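Here's a structure for you.
All protein chains but one are shown in place.
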């Protein structure tokens, strides 16, 4: 049935998948390598295999180590539930919960880097192989990786489940790889959801990666990849999407919700695209271009920043103040075109008090092109009562949709520092809202009423 | 094999899936609930299950009721075929058809709200659960829900199969839910394809939802969801996509074809995105923002309105005239940037006769930003013969691609009513094509030839 290259973790001869699915999968991988030992037999020989994880709760006490190409690991459900909401309920309410834990084809990660100090040691799935070719076409599809708990991070917060720290990683790819796919996954309550070094032609598509310290980190360097159509949102001190030394990355059609220290953080990324996304954040610094980030396109995105509406998270933020910029850009020849940017915050939340928040901040570089962006800044009318709520969902929807009693808030639409020169700013703010050396940059103000 | 959490409807001990798959699935759900009775056993306990529907024709005479999280229902084929074309063939041609009915993993919906008057009673799949947590991570994947027939709607139309009315719904989610997924589904000939109340982190991705009275309705309120990469098109009196009191909705990369009373209808929707879609309609009112729709982004979309080319549908329309606006916007601080809008209609089809059709119509609100849109309006040259065709496919392709014998049609590119103030309109029409109080709004005309 389905030949020998189809494995079901519940039907394997070694280990107990419910007690340690890591042992089972490693044993299956050993079997594949044993059976597929010849690389070139009639122009084939190592086609890989699929490992199926049916719906169920599977503890993982041994790290899965992947060093073969064409391995597909697939389940039957991404199984997300909000663990953050649960951990902020009074424990007395737990007995009434329909379900307590995430589900689907669910891996319970019981290992942690905390024991060794090495981040990779805390990864449920660890991929590494040297030599040629690069490991290729490993696919992860439609299962859940759950880190279970966050733990005390030394900050002394009352509820350690809110620390977004536990030394656990869902998937860690340590060596250069080609044409990997992550699709339909659910990844929750891990300090690092997915960490990938040296990606080429990677596809991270249609996943649910939330309530992780960091969601997706592309480290080292890489090229020609796509992060599309995901629902994501990291904790208050981590990255939702981070990329380093990357070229040709396409980030499109994602819905990135709070919190996340940032929505997207680029470090020396070039010739990449951020288009058609919806971003929502509770802090400044939603989009950060650090170092030499050049020739990137930021287009047709919706940025919204408002205030934290949920009581248990009120004490957290990312430590940046409102002068940092909602978008903070370092680098050359980037394009920021046709975006909508809403900043809708309480007057008393602005830091430093009395200052105008900065929306687009160019800190260094040259030749950036900023055109046709609509910046909407509002605050509550003086008579309005705004307060955080104990109910995460209704609080968030109310905060999102109650737009009718707002009044304009004065902001700096674009701030260009002296270190950033020869930029072009068009139709993105009134003359008074754009602060820069207008003799050293090109500028056309958005026309005013009746002008 | 695949453990106990994998169910195949053709291999279950209760009911006959071909006669009533509803009874079978409900029995399976009861079995899951019976077996997964403890919510917290070693940090797991209720992982849910997958129910597999192989390719086949499955009558549904009992409504499926879902009240457990992490249930995945999946098939092996979305099975769409155009029932509308079939029902408008002479019956004498039926005998020669290769296939008569839709296929794949196909549910034949034999229940209807008509018996009770309650819309929910006509749903093939009904989801409801109160208490905490919200029901989460139910997934519908790659099967077909077919309503079979439309029925007399009292309008006296000759062919009741063209009424788009039958009291049937494919999927109806009545209570607040989290992280649901619909992927790869085919949904056809239902009065309501998918109706979801109170959605959070919903993903409706890569489905085929067509020839339904209404395709996708997000009712009540909701947030942080995505409707992406779908092929859709409702009947002439229903919604292709409707959303109500929603925040943070991302509608991207969809191809929404006719007919549909509208392509997208928002009612009090805020901070949402409509980007990178292709919209095609035969009537005015393609995009409707009703009530207080604020801070939404409409960017990089292609809008095309032309005339109905298919003979059996010539008698229908959505009742709106050409002064309504192809895009009709009520609300504040919306952004309409970088869209292409083509209106290509017969001169004699314009109502009221002699009037210039309105393309973008702002009816109330303030602070909307309309920039860098290209509006192309054409009509047939006087010598051109245009007529509807009996062949749906060739007629449509000809209508779409025969663009070379057109002459310009005079339209109102932007009409801003007195009730809508302080808007900004840039590079979206010549001075003569933009009708508004230019002292109460900001305006820059698209430069003219040689200006």
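The letters A and B name the chains in turn, as written, and every chain counts its residues from 1.
Throughout what follows, a residue touches a chain if its C-beta (ideal position, glycine included) is under 8 Å from a C-beta of that chain, and two chains touch if they have at least 3 such contacts.
It should be emphasised that the depicted structure is a prediction, and the values quoted were computed from it without experimental measurement.
**Student:** Which one, A:3, A:117, A:156 or A:354, makes contact with the chain that was left out?
**Tutor:** Residue touching the chain left out of view: A:3.
**Student:** With the missing chain put back, one of B:22, B:48, B:103 or B:122 would touch it. Which one?
**Tutor:** B:103
**Student:** With respect to the chain omitted from the figure, which of A:54, A:103 or A:252 is a touching residue?
**Tutor:** Touching the chain that is not displayed is residue A:252.
**Student:** Across the whole complex, list the residues on subunit A that are touched by the chain not included here.
**Tutor:** Touching the chain left out of view, subunit A contributes residues 1-3, 5-6, 39-40, 42-50, 68-72, 74, 129, 131-137, 139, 176, 178-179, 181, 183, 200-201, 203, 205-206, 221-226, 228-229, 245-250, 252-253, 268-273, 275-276, 292, 294-297, 299-300, 332-333, 335, 337-338, 367, 369, 371-372, 422, 424, 426, 438-444.
**Student:** Going by the touch rule given at the top, which residues of subunit B touch the chain that is not shown?
**Tutor:** Missing-chain contacts on subunit B: residues 8, 10-11, 52, 54-57, 59, 76-82, 85-86, 89, 93-94, 96-106, 108, 148, 184, 186, 206, 208, 210, 229, 231, 252-255, 257, 275-278, 280, 299-302, 304, 337-340, 342, 344, 372, 374, 376, 378, 393, 396-397, 399-401, 403-404, 427, 446-451.
Here is the rule we go by: only the chains that are shown with their structure count from here on.
**Student:** Please state the rotation angle, between 0 and 180 degrees and to the nearest 5, that superposes the Cα atoms of subunit A on subunit B.
**Tutor:** 120
**Student:** Could you grab the centroid distance between subunit A and subunit B? Build each centroid from C-alpha atoms only and quote it in angstrom.
**Tutor:** Distance between chain centres: 29 Å.
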